[in-house]
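All protein chains but one are shown in place.
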Amino acid sequence: MRDLNISFTTAKGDFPAVRGISFDVGRNSIVGLVGESGCGKSVTALAIMRLLPGNARLSGTIDFSGRNIVAMHEEEIRKLRGSEISMIFQEPLTSLNPLWKVGRQIDENLKMHTELKGDDRFQSVVDIMRDVGLPDPERLYHKYPHELSGGMRQRIAIAIAVACRPALIIADEPTTALDVTIQAQILQLLKDINREKGSSIIFISHNFGIIREICTSICVMYAGHLVEIAPTEKLFCEPRHPYTIGLMKAIPKTDSKGKELYDIPGKVPSITDTLPGCPFEPRCEYAFERCKRELPQFEVLGEQHESRCFLAGELR
Amino acid sequence: MSGIILEVRDLVKHYPLRRTKLLESPGRVRALNGVSFAIARGESFGLVGESGCGKTTAGHTIIKLLEPTDGKIFFEGKDITTIKGERLKDLRRKIQIIFQDTAGSLNPRKTVKWILSEPLRAQGVRNRLEIERTIRESLELVDLDESFLDRYPHELSGGQKQRIGILGALILEPEFIIADEPVSALDVSIQAQILNLMKNLQKRLSLTYLFISHDLGVVHFFCDRIAVMYLGEIVEMAEATELYVNPCHPYTQSLLSAIPGENAASQRIILQGDAPDPTNPPQGCPFHPRCFKRMEICTHTRPRSVEVSKGHSVGCHLYP
Partner (left out) sequence: MKRKRVSLYIGISIIASLLAMMVVSLFYTPYPVTEMNRDERFAPPSANHPLGTDNFGRDVLSRIMKGSQTAFFVGLIAVSVGGLFGVLVGAIAGYFGGMLDEFIMRLMDAMMAFPGILFALMFVSIFGVGIRNTIIAIGIMSIPSFARITRSGFIQHKEFEYVKNARVKGVSNFRIMFSHILPNVLSPIIVAASMGFSSAVLSEAALSYLGLGVQPPDPSWGRMLNESQVFITLSPWYTIAPGIFITLIVLGFNFLGDGIADLQDRQQ
């Protein structure tokens, strides 16, 4: 992705939701997109699938195996969806069709993108269901989403997503609605899929713990901007942007007990506030005059580690 | 004045399901199956567990939104299990609740001022000026200024709405507050603000908290003692740090291990199977179908709660 800009045109004017995002997703990697509400992570994911509403304007390039997604026609992108790039959403109850049997929903994907027919296709569906850890798939095929638990529904959603062995899976908060013990199962499943089937994953979350658990590299977003990118452990050991640092301090950890949590004063700006300088400046404890006027460029701090802050090199 | 402020003994809550078959009696959701604990004045007591464990039901039953099926609740030594009428109204001045910040947590058609006045009006305060004065003076408790009074909920951010929720609970000057997932819907940075605020208020106003959450990290930070619930029962209860460092019950161990990002992959315990069904709990120990240390006795006998060290109790056959 290079210089992706997304804005929404409404009766009240144009509002930028995502500004100048650039990052790479390598083969077999799991890239995390982390940030709080309103940072634009979900919008970015939807842009890759070209699933944004009609009033969205995109600019920049999203290069997928040599083709630019931003410039594609609807028929071209439709061929990619579900087969080469697929998506898993947060709430399986609404992302699955309540009136279709779950097996049929996986089958639909195969029907659209492969030449398999009849019994072969049924067997494929059963195999996929078994791969994602669903017990007794032949019987489960005929169940409806509301008859399954949250964890199983999410496995069905994952099965639909991996049915055609996509090169890229976008997972938008896939475990946020699940209990923590089920979440652990699903995260393990996604790791297995990444390792065994070779699918890269873009994993979106607001939870740093989950991101640390599963991602190989992380992009931190704030108010539509990308503020820091780094390989996972690097980000946790040496965060180099005031927002990243602040967030990590704000999360309760084992040794936080008895102390006051660091809280970043103020609140996330709304989509209607657009500042000329750094978006984090109003809440930043290191901010100085230049931050108000000028948007910092990315400062490269080491291998694949960049931070969008004038003080990136000096922060500890 | 110290001592036990709230005690719950063998609390049971079963809901009948809707009758779906004409000739079969409807099933029941066994939300609470005999829960007992005591909270000391000034303490922060955590109730933690996943969906269906009954923690929210426990909170709602104590605050009298629900009637218990069985068991007793004692507040300041007095039995409040079947309290009604005037005595219930007085109780409202002592025990209050903060809900999760969701779309319906504040009345969308009313201003903040109206929302905050209602508890006072319900207690019989009629004088408008007095109500207004009380509200204005208490705004600073939650770091908000008077400009918020005329706003509507949709004009507020998640953190601001939660502050209003907290203020609404505090305005009757209670001693005991149940916090039901107070920060679960908030962004991390706002979560920190609210947790700090709640802690400060506890010191300033001498509050006791019952903190209900599914987030073990937050509960560990906030609470002095924690009870872990599974399928309507308390499976382990201990002081917060002790629970973290020395979890005895297999469920507690898997819960801790499942917290993402904090454990090496080699130590991770991943439970098999699905979340349990409160309408059809297993025989014997409720956790045994998913337990990685299951024994034969677990399938037919309910374990008793046993104290393994001071203040640390577990309900598991591994500790007879």
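By letter and in written order, the chains are A and B; residue numbering begins at 1 in each of them.
To be clear about the criterion, a contact is a pair of C-beta atoms (placed from the backbone, for glycine too) under 8 Å apart; a residue touches a chain by one contact, two chains touch by 3 or more.
Please read these numbers as outputs of a predicted model, since none were measured by experiment.
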>> Can you list the shown chains that the omitted chain is in contact with?
In response: B
> Where the complex has a chain not shown, which of B:Gly3, B:Pro26, B:Pro108 or B:Gly311 is the residue touching it?
Replying inline: B:Pro108
> Looking at B:Leu65, B:Leu205 or B:Met295, which residue reaches the missing chain?
Replying inline: B:Leu65
> Of B:Ile97, B:Leu271 or B:Val314, which sits in contact with the chain we cannot see?
Replying inline: B:Ile97
>> By the contact criterion defined above, which parts of chain B meet the unshown chain? Give residue numbers in ascending order.
In response: 60, 63-65, 88-89, 92, 96-97, 99-100, 102-110, 115, 118-119, 121-123, 165, 168, 172
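The working rule: only the chains that are shown with their structure count from here on.
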>> Using Cα averages as centroids, what's the distance between chain A and chain B in whole Å?
In response: 31
> Where on chain B is chain A touching in the complex?
Replying inline: 50-51, 157-159, 187-193, 195-196, 199, 214, 216-218, 220-222, 240-241, 244, 254-255, 257-262, 268, 270-271, 274-275
> Along chain A, where are the residues that touch chain B in the complex?
Replying inline: 36-37, 149-152, 179-185, 187-188, 206-214, 246-247, 250-254, 256-257, 260-264, 267-268
